[in-house]
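Here the complex is missing a single protein chain, while all its other protein chains stay put.
For clarity, chains are labelled A and B in written order, and residue numbers in each chain start from 1.
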Amino acid sequence: MKWIQKQISLTARPRGFHLVTREIMQELPEIQAIRCGMLQIFIQHTSASLTLNENASPEVLDDFESHFNASVRENEPYYLHTLEGPDDMPAHIKASLLGPSLQLPIQSGRLALGTWQGIYLCEHRNHGGSRKLMLTAWGDTN
Amino acid sequence: MKWIQKQISLTARPRGFHLVTREIMQELPEIQAIRCGMLQIFIQHTSASLTLNENASPEVLDDFESHFNASVRENEPYYLHTLEGPDDMPAHIKASLLGPSLQLPIQSGRLALGTWQGIYLCEHRNHGGSRKLMLTAWGDTN
Partner (left out) sequence: MKWIQKQISLTARPRGFHLVTREIMQELPEIQAIRCGMLQIFIQHTSASLTLNENASPEVLDDFESHFNASVRENEPYYLHTLEGPDDMPAHIKASLLGPSLQLPIQSGRLALGTWQGIYLCEHRNHGGSRKLMLTAWGDTN
C-alpha cells in the first residue's frame, strides 16, 4: 500500500467555474506507481467547491455559473448571515450543494475518468483568492 | 489489504431515476471476503449521476424526476450550450448536483446500508444509452 498526501494552492480565479484538471494532476506524478487505487481532492474552504463535469465546451462552465446564480440568489430576504457581503451566504450554500471533495478511481497509474470528465474548481466568492486543496492518493503498487 | 476493481455497463434506461442496487451488487461477489472496507461506485459520464435514497416506493423515484425537472429547467434563456439539445445542459447541472460517485462502507462482507437505502442511477438524458461504472472496493480481509 502506498499513500501520497500533499497540500497545494490553486492559482486565484474569478468567481465562476474553472477547469483545473491539469493544474492538479501536474502535482501528482507519484500516482503513476499506483496500479489500483483512489485519489481524493479535498478543498479546505466553505465558499468554494469541486465538481466533475464536461471538459470540452467553455460554455458549459458559463452555464453552470448562470444556473447557480439563478437558483441560489443574493440578498434573499430570509438571509441572516449578511455581514460578509451579498456573495457570502450564497457561496456557502452553493459549496454544500456541489460538495467539498471528489474521489476518483486510479487504474494502472492513471485516473479512470470518462472521456468527457474534467475537474472543476467552483469559485463562489467575488474575491476568493487562492484556494488550498489537500490531495490524498492511496493504492496497491504491485 | 484486498483491492477489487472492475468496469461494468448498466442496462440502458429511460430518463428518470432507477433503482440499481441489485444490478450492481451481483457483479461484486468478491466483497464477501472483506471484513472492513469501502466500495466506491463511480459513473464515467457527465449527464447521468448516482445517489442513495429510498428503496421501497416507486413514487419516490418519480418525485425525484419531477423535482429535478422543475428546479433545473430546459430552455433557460441564459443557456449558451444548446447544441446537443434542450435536455443536455440541464443534464450536466443535475449530474453535478447529485454527484458522480457513491462510497459505501463494507462490514463483514456486506454493504453497511440503512434498511431503506438503495442505489439510484439518475439518467438525465432523454436517450443516454448504457452507462459505464467503475467499481472499486478495498479493505481488510482478516
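Just so we're on the same page, a residue touches a chain if its C-beta (ideal position, glycine included) is under 8 Å from a C-beta of that chain, and two chains touch if they have at least 3 such contacts.
All figures in this text were calculated on a predicted structure; none of them were measured in a lab.
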{"item": "Among A:16, A:86 or A:100, the residue in touch with the chain that has been omitted", "value": "A:100"}
{"item": "Residue ranges of chain A at the interface with the undisplayed chain", "value": "1, 3, 5, 7, 40, 42-46, 71-72, 76, 78-81, 89, 92-93, 95-97, 99-101, 103, 132, 134, 136, 138"}
{"item": "Hidden partner chain, residues of chain B it touches", "value": "1, 36-38, 51-54, 57, 59-60, 62-64, 66-67, 70-71, 97-99, 102-105, 107, 112-117, 120, 139-140"}
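Going forward, only the chains that are shown with their structure count from here on.
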{"item": "Chain centre separation (chain A, chain B; CA means) in Å", "value": "20"}
